[in-house]
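Not every chain of the complex is shown here; the ones you see sit where they belong.
All chains are identified by letter, namely A, B and C, in their written order; residue positions are counted from 1 within each chain.
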Amino acid sequence: MSIVLGPNQYGKAENRVVRITRDTARHEITDLNVSTSLRGDFADAHVTGDQSKILPTDTQKNTAFAYAKKHGVSSPEDYALALAGRFLDATPAATSARIEVEQYAWDRIPVGESGHDHAFVRRGGDTRTTVVTLERGAEGAAPTPHVISGLKDLVVLKSTGSEFKGYLRDEYTTLAEADDRILATSLVARWRHTSTDVDWNKTYDSVRDTLLELFATTYSRALQETLHLMGQAVLERHPDIAEIRFSAPNKHHFLVDFSAFPDVDNHGEVFIAADRPYGLIEATVLRDDAPAAPEAWLATPGFC
Amino acid sequence: MSIVLGPNQYGKAENRVVRITRDTARHEITDLNVSTSLRGDFADAHVTGDQSKILPTDTQKNTAFAYAKKHGVSSPEDYALALAGRFLDATPAATSARIEVEQYAWDRIPVGESGHDHAFVRRGGDTRTTVVTLERGAEGAAPTPHVISGLKDLVVLKSTGSEFKGYLRDEYTTLAEADDRILATSLVARWRHTSTDVDWNKTYDSVRDTLLELFATTYSRALQETLHLMGQAVLERHPDIAEIRFSAPNKHHFLVDFSAFPDVDNHGEVFIAADRPYGLIEATVLRDDAPAAPEAWLATPGFC
Amino acid sequence: MSIVLGPNQYGKAENRVVRITRDTARHEITDLNVSTSLRGDFADAHVTGDQSKILPTDTQKNTAFAYAKKHGVSSPEDYALALAGRFLDATPAATSARIEVEQYAWDRIPVGESGHDHAFVRRGGDTRTTVVTLERGAEGAAPTPHVISGLKDLVVLKSTGSEFKGYLRDEYTTLAEADDRILATSLVARWRHTSTDVDWNKTYDSVRDTLLELFATTYSRALQETLHLMGQAVLERHPDIAEIRFSAPNKHHFLVDFSAFPDVDNHGEVFIAADRPYGLIEATVLRDDAPAAPEAWLATPGFC
């Protein structure tokens, strides 16, 4: 028996890259949080302290900023693929590069008919995400890309059309069945593409619209069922998506008990929004013929 | 000399009140964070431990939820005024009640022509706020209301039209003058009304629009100048607003230096968004004939 | 009537200054978060955009770092006084300078008898704070210092020796009286000195010890009473402290109801620690002959 180095990776996390496109007087803004990491044969750095195969995280940072200009950011997915390719080229010992991007949306400040040319207000709400992993191919072969698109912090709520009943009971069960309750979650969703020949922005919008539409228009017997319906619709409408994963904290809204108060009743009208604890539902919906891609999901937290 | 009790207040902070209006199939949602507090002659509770004049914070919580139904929430200001009045009635020892409310905006999920009837997505972005202080009047007189409306976390950015130069220099000055820079802030603004005969929602929208418009359409020689222009316009357009206060962290975006890199230049195109430290500008714009109202601002943090 | 500039201040917030003293092989670490601000006649910057009286926040940042070396940091109070003096010297238009400091404690890693010479572990727990305001004196006179020392996030809990009963009741009261409950808070305390001829570090330790001792050793009929006892003891033991202010969120621990469960009872043994809402108690204890010092407290949030 001996003690050895196991899986490892390193990189620069949370580079706050802001790209202004100003080729005309009508500027565009792209606001990103970029995290890079490299995997490969970096045992020397760990075991003997020899850094000669290590592309410093500082250089990774410089490259992330430089590529925002040199390559541009037509979409986070496209930018991440380019950046990952660069890192494999620059780092012979790396066998794969992983780029994670969050994108914060901005709107033009509504002045005049089409909004201001160079003044923006941050939209808030959910954040678009991507995780791109590029695996080096065999000698002479092209690398293998894995692209996961996604969003997080999409907070949705339905004030009726949700029940929870018929569940398993034991001696610690005190929950009353609910025929009509608030269902709310702050959704994290990530979906894996099987191709890179994708209109990333159009597909992102379509998936987001589908998630919202299914959440709104389907009756819910549990958050699990709702997630499944959402995932199913995304896969039905997007043949190049192999799987979608959800992490959905149940944002509990408890009906407030007014029974002791004079002249106040509460027919599903006043709730307290609770912080902790919270139900947490995680689930995957996938095509049964889709090859698994564990490399694509490595180091991506928040999913079972 | 003796050691005595000085100013004090107590209450229940951050009651997460969610009100669903469901009189018809088309529901409305109002999502609030309500903090209550009472001031007055509560020395016994502090000095001798006698609680007989203390309306418990638990009761304050119950009342905040009950009033969301009993009185309703046509606006955070109107709801806060009603709640403050209730607390003065219920607590003889209280000389004033302070209610602070944050309101989180939700949009209907866009399904069909006018959005879904009972499914919502949280808007994100800036939060509407109010601070209402109601002072008990003399025997038989009506209480005196103070209403401060506001917003926080309004993140705005202009990618040009901003300079900073001609400033004072000393031996620790290293900053280069900027002819063209990014100006960005996460604005907190609070404005004080001199009346309660106000269409709160309409006025709120108008002030928010004015703040955005002035930020977008004026040239900036410093964040100070921009805030002043914003405040001036708000007061010019709203005769019943006596003063407006701003707390504006400068969200620095530093141009990234590509001079050492081959084939990449940077003409105001790639920036790093910095976290700390940050410039922090605080300023008040007011009418010179407006009577001061220190009671209105007591315990409201974030302003000079 | 005209619209004018009111109170204002500006500065650089949250400079993360880390000072290593390495005159010998046994290093010392001082870890600070420093926020500076200036008040005075800065109307030109706001109204006309003329920055000629403005010492940039970038220069303030540089000075904060330079003074960590040039003056040193024997205590946050002493360092802040020196820095404030420098800003009044460097900025003729400033009438006062306000320096806020947080200090994070580190311990030596326990290796050998007296801990390692240059390896440290961050202590966590409460943070020491200070707010120094230096007001420019009349022509030729020395400036007037105001020194507030303090701490925040001191989380304390007693598992018995606390009751809450005999309070005012109304129709929204549902709280049951408690003979024996958990009392817990995350304390913020700030105390104002009337002198600068103080051993700042020794006094800080003494006040902190006193706060802990009184919390532990006195019976509590309400958090208000406990705070008052703590404040009283601090003032009795420290003649140069004129007043102490507390902001104390009640960290509620609710007894969990096991009455429906077989074979489990709960005699004050299992609690759920709640997040929101929370009681919030704020109070001042002061000497009745201490002159008020509103300048000292300007822009310091969290107190009534």
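Operating definition for what follows: a contact is a pair of C-beta atoms (placed from the backbone, for glycine too) under 8 Å apart; a residue touches a chain by one contact, two chains touch by 3 or more.
Keep in mind that this is a model prediction, so the values were computed, not measured.
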For the entire assembly in this structure file, with 3 copies shown, the number of copies is 4
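Just so we're on the same page, only the chains that are shown with their structure count from here on.
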Centroid comparison with chain A (C-alpha atoms), farthest chain: C
Shared interface numbering between chain B and chain A [over half = same, under half = different]: same
Using CA atom means as chain centres, which chain is nearest the centre of all the protein shown? B
Can you work out the whole-Å distance between the CA centroids of chain A and chain C? 38
For chain B paired with chain C, centre-to-centre distance based on mean C-alpha positions, whole Å: 23
CA centroid of chain A to CA centroid of chain B, Å: 31
Among the residues of chain C, pick out those that touch two or more other chains and give their numbers. 172, 174, 276
Partner chain A, residues of chain C touching it in the complex: 171-172, 174, 260-262, 275-276
Name, in rising order, each residue of chain A that touches chain B in their complex. 15-22, 27, 29, 31, 62, 65-66, 68-70, 106, 109-111, 116, 118-126, 153-161, 182, 212-213, 215-217, 253, 256, 258, 261, 263-275
In their complex, what parts of chain B are in touch with chain C? 1-16, 35, 37, 39, 42, 45-59, 61-63, 66, 90-91, 164-170, 172-175, 220-222, 224-225, 227-228, 231-232, 235-236, 243, 245, 249-250, 276-289, 298-299, 301-304
